[in-house]
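Encoded as structure tokens, the structure appears first; notes follow it.
Of the protein chains in this complex, one is absent; all others appear in place.
Take a look at chain A:
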């Protein structure tokens, strides 16, 4: 936790946002799913997007990854090399291919009839497509494709080992247990070589042990490949444990933004989660102060 707080401090000082969301609004007919939302995700950090059900988290995700076209607003992705992409203007597959933003889905979307290895090879489609001369050279059996093909299997192997799936590499993806499918989906997203990874509820439906394995995987992704992560999560243990920065949404608006500790104690957040009337917020704040004190003493004994 202390380490996480440190990186936040240094990064906020340098202020190098990988993703900048400005005045984002999304309207479905009469429903304002997101209303003038602005936030930033720093490079090399894990940013969590939390909020009660129906707050618009997944809608933000779909806007960032191009599955929805936002009604208003600007989403800027800045790559390490300094190249900037306006995501709201790009098609969904271009966002993954060119801007290097990968995503997973709330309800797992694996290619269940393909093997685990094949799932990871499909993710390297664009790289292999170029190497095979858009199929034509590869069809003739030129060596360039063979090298690229062997390399893609190495990359797949690397991620299979990280996700602890190497034993199941030749099994159909639909045959894996739920937790393994979640890890495979993340591994598959990483095989596209992203700079920014968006995870939609990666811990949903996982048991505590699988949840722990997931935390480990996400940390190692950030540490080893330098990929920044944006995640939606309901499981607070995951959010508080691994994220460096938390953005809280309610009814499509941002109600809090900061370090996990800051957000945890934000009365607005607590009100949103516990469902308190606006005029009762004062009381809640007092309660929190009491809780914070008792937690402080507990923390000391740890």
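Here is the rule we go by: a residue touches a chain if its C-beta (ideal position, glycine included) is under 8 Å from a C-beta of that chain, and two chains touch if they have at least 3 such contacts; residues count from 1.
Methods note: contacts and distances are computed from a predicted model.
A.B. asks: Looking at UniProt, which of "Oxygen tolerance", "Branched-chain amino acid ABC transporter permease", "tRNA-specific 2-thiouridylase MnmA" or "Cytochrome bc1 complex cytochrome b subunit" names the chain that isn't shown?
C.D. replies: "Branched-chain amino acid ABC transporter permease"
A.B. asks: Looking at A:32, A:153, A:204 or A:255, which makes contact with the chain not pictured?
C.D. replies: A:153
A.B. asks: Just name the one of A:36, A:151 or A:171 that touches the chain not displayed here.
C.D. replies: Result: among the candidates, A:171 touches the missing chain.
A.B. asks: In the complete assembly, which of A:126, A:215 or A:259 touches the absent chain?
C.D. replies: Looking across A:126, A:215 or A:259, the contact with the absent chain belongs to A:126.
A.B. asks: Would you mind spotting which of A:25, A:71 or A:115 touches the chain that isn't drawn?
C.D. replies: The single option touching the absent chain is A:115.
A.B. asks: In the complete complex, the non-displayed chain touches which residues of chain A?
C.D. replies: With respect to the unshown chain, the touching residues of chain A are 65, 67, 92-97, 102-105, 109-115, 117-118, 121-126, 128-129, 132, 135, 138-139, 145, 153, 157, 166, 169-175, 188-189, 192.
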